[in-house]
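Of the protein chains in this complex, all but one are displayed in their positions.
Moving on to chain A:
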Amino acid sequence: MTADTALYIPPHKADDQEVVVELHNRFGAEAFSAQSTVTGMPVLWVQRARLIEILTFLRQMPKPYVMLYDLHGVDERLRTKRRGLPDADFTVFYHLISIERNSDVMLKVALSESDLSMPTVTGIWPNANWYEREVWDMFGIDFPGHPHLTRIMMPPTWEGHPLRKDFPARATEFDPYSLTLAKQQLEEEAARFRPEDWGMKRSGTNEDYMFLNLGPNHPSAHGAFRIILQLDGEEIVDCVPDIGYHHRGAEKMAERQSWHSYIPYTDRIDYLGGVMNNLPYVLSVEKLAGITVPDRVNVIRIMMSEFFRITSHLLFLGTYIQDVGAMTPVFFTFTDRQRAYTVIEAVTGFRLHPAWFRIGGVAHDLPRGWEKLVKDFIDWMPKRLDEYTKAALQNSILKGRTVGVAAYNTKEALEWGVTGPSLRATGLDFDLRKARPYSGYENFEFEVPLAHDGDAYDRCIVRVEEMRQSLKIIEQCMRNMPAGPYKADHPLTTPPPKERTLQHIETLITHFLQVSWGPVMPANESFQMIEATKGINSYYLTSDGGTMSYRTRIRTPSYPHLQQIPSVIKGSMVADLIAYLGSIDFVMADVDR
């Protein structure tokens, strides 16, 4: 699959049963037990012993499941409403995507507490590596055969597995923290890089290698990201990305926040994405609750999301150009972001993290005069984008630094789980807003910008074009904003509707409980992916029929993008790595959650 063979992407098939039939034909129906969910894809439980052959089949069948989209675990021990499901203390799930079918499938494996081990699938999808490390880190599930099963999010000295249900979620459940000198030295020693651990040699036949520790504090690391480089002169022989310095346990927090009060946490996952982070979460919760939102809500949500796509891409553009050494454009892109924030602030009341979407709607209606603000912005932006293209992106030094640097093709991109603009820069026309429209994107006219070389330059060009398309979408929102309520009329929306509360005591009590405890979501599993600023972002929610989520899995795009780095950058120079890091457009909050 290369950029030249244009790939036909059929319309999205929700709950695609074809693959289930194929699997039944191949392995027999008794090998699978289906689970009914509202995730929009078939969820099949399989035996651990048969997992590898089934996954290999899915990977190699006609129209294969090329991407391991997600792999993680669930601690099932406290789950009460799981009738009809295989007995399990822990579950490991595999979420696969087929581009050619445009459909997904999820496989689940049940594990008992006494035997927590799973075969590794790193041989089938290389990007399983980090996911399996994270499952080990968070749940203590072993993956025999894994090339390097160590902690990834937590420090190497950590004890316990945080996402287990018996691991405390509150800081007050621990002894007060103190850092002694001895402890500090122990931690620092544990963080020391030993090349032998990673199968690296300290010297070649004629030279000694330099091991350069780039980050977690480095001007071009874009956050607390550490990457250890094995250098021969300035050439990168090999490298090891090290993440986890920005880990806040967002998935654990979700298990003790009400469905509503978790919304502000989602803002901070991709901290440049603002309300766009709310979108997959609220869409997913709305699926659980069975809420259909009014048109006005959809259009408002799309408009504000696209604003954040622009601000995120503007920050990308400025820092990207700065990473290749031009210091000026970043100040101009920040000026533009300020103009976008003028609109965002007027509408939502906040700037970076508005937490403005609500279950079943948005926090309030658009303010009077919003059209004028939006119009000012969409009149301002295009000429600035032209300027950036002319002044910076067509500069021959910038091209010399980025064209042909850190290039990968569509096949490699899919193998590593790359999504978003970085995937489209390789020529694959896979944009969820077109391929799997959500929240009403099917009603908008826009193009999906593509490039073909998949190098650091193309990744930037695609994003600049995306900003123009976002402006187009915003303009359509502005011209066609439907009238109507900004909140669905449904008892599970948050905050709950108050109009009828003062009429009789029953509704008053319900309202009181909904506000104080939060709404109770029906027990089920739901899932929503969206085309976020940096790639595909999704929330996989498990409700056990409570006021809080039982398990919230946040799959973020930046995580696999960083995992891919060594395979792309080997043999390049240090300066290329910087240009490459700039072109990935990641934020560490999005990686570590």
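Heads up, the rule we're going with is that a residue touches a chain if its C-beta (ideal position, glycine included) is under 8 Å from a C-beta of that chain, and two chains touch if they have at least 3 such contacts; residues count from 1.
Going forward, contacts and distances are computed from a predicted model.
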Protein that the absent chain corresponds to, by UniProt name, given "Amino acid ABC transporter membrane protein 1 (PAAT family)", "Ferrous iron transport protein A", "NADH-quinone oxidoreductase subunit H" or "L-lactate dehydrogenase complex protein LldE"
"NADH-quinone oxidoreductase subunit H"
Which listed residue, A:204, A:290 or A:325, touches the chain dropped from view?
A:325
Which one touches the absent chain: A:220, A:261, A:342 or A:507?
A:220
Residue of A:100, A:142, A:234 or A:295 touching the missing chain in the full complex:
A:234
Just the residue numbers, please: which parts of chain A touch the chain that's not shown?
210, 212-213, 218-220, 233-234, 321-328, 331-332, 335, 392, 395, 397-398, 400-401, 573-576, 578
